[in-house]
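Of the protein chains in this complex, one is absent; all others appear in place.
Then we have chain A:
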Amino acid sequence: MKIVIIDYGAGNIQSIKFAIQRLGYQAVLSKDPEKIKAADKVIFPGVGEAGSAMRKLKESGLDKIIPQLKQPVLGICLGMQLMCAHTEEGDTTGLGVFDINIVKFTTPVKVPQIGWNQITDLKSSLFSSVAENEHVYLVHSYYAPVTSQTISKTNYGGEYSTAVQKDNFYGVQFHPEKSSVLGEQILRNFLSL
């Protein structure tokens, strides 16, 4: 299986590569459109600020490539947010794969949310063998509201989407590569799609 992690200079890609390695697979880091298109599974990571990450995507032309992909694609954290229509962070237009506008958490909750929270209303084969209310690791200040594309919800001052799906595109707000055994199960599920 060819697994490509999109390497556009905005993500904790080493950790994702290692997590996949722990599952017995080898992933390739690449920003080459041909390699990405030829992959069986594509992982789109992202850490940092949305505006600058989006600029890096555009510089490499990947903003045009990613929405056209036909194989399973998993956006992680900021990767998921950039796959949405828009994010409040830096008033940034996203890739528009998901019809979702990302907004910032507001008081009384602390921002960023850092730590382990529960996932509920699980709706996709991405969550095969994952029980309701299990904990995943999250670090973020902006979130996806609940929509028809939501496949997992979490409560932090109200319910929001911790995972979304449209066709072959999946996005998770949490970090499966840092979510212990449960995160490894979710990554394994993605690789089995």
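The definition used in the following text is that contacts are C-beta pairs under 8 Å (C-beta built on N, C-alpha and C of every residue); 3 or more make two chains touch, one makes a residue touch a chain; residues count from 1.
Note that contacts and distances are computed from a predicted model.
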{"item": "Name of the absent chain as recorded in UniProt (options \"3-isopropylmalate dehydratase large subunit\", \"Na+/H+ antiporter subunit D\", \"Imidazole glycerol phosphate synthase subunit HisF\" or \"Sulfite reductase (NADPH) hemoprotein beta-component\")", "value": "\"Imidazole glycerol phosphate synthase subunit HisF\""}
{"item": "From A:30, A:71, A:118 or A:168, residue that would touch the chain that is not displayed", "value": "A:118"}
{"item": "Touching residues on chain A - with respect to the absent chain", "value": "12, 14-15, 18-19, 21-22, 47-49, 107, 110-118, 135, 137, 139-141, 155-156, 175, 177-181, 183-184"}
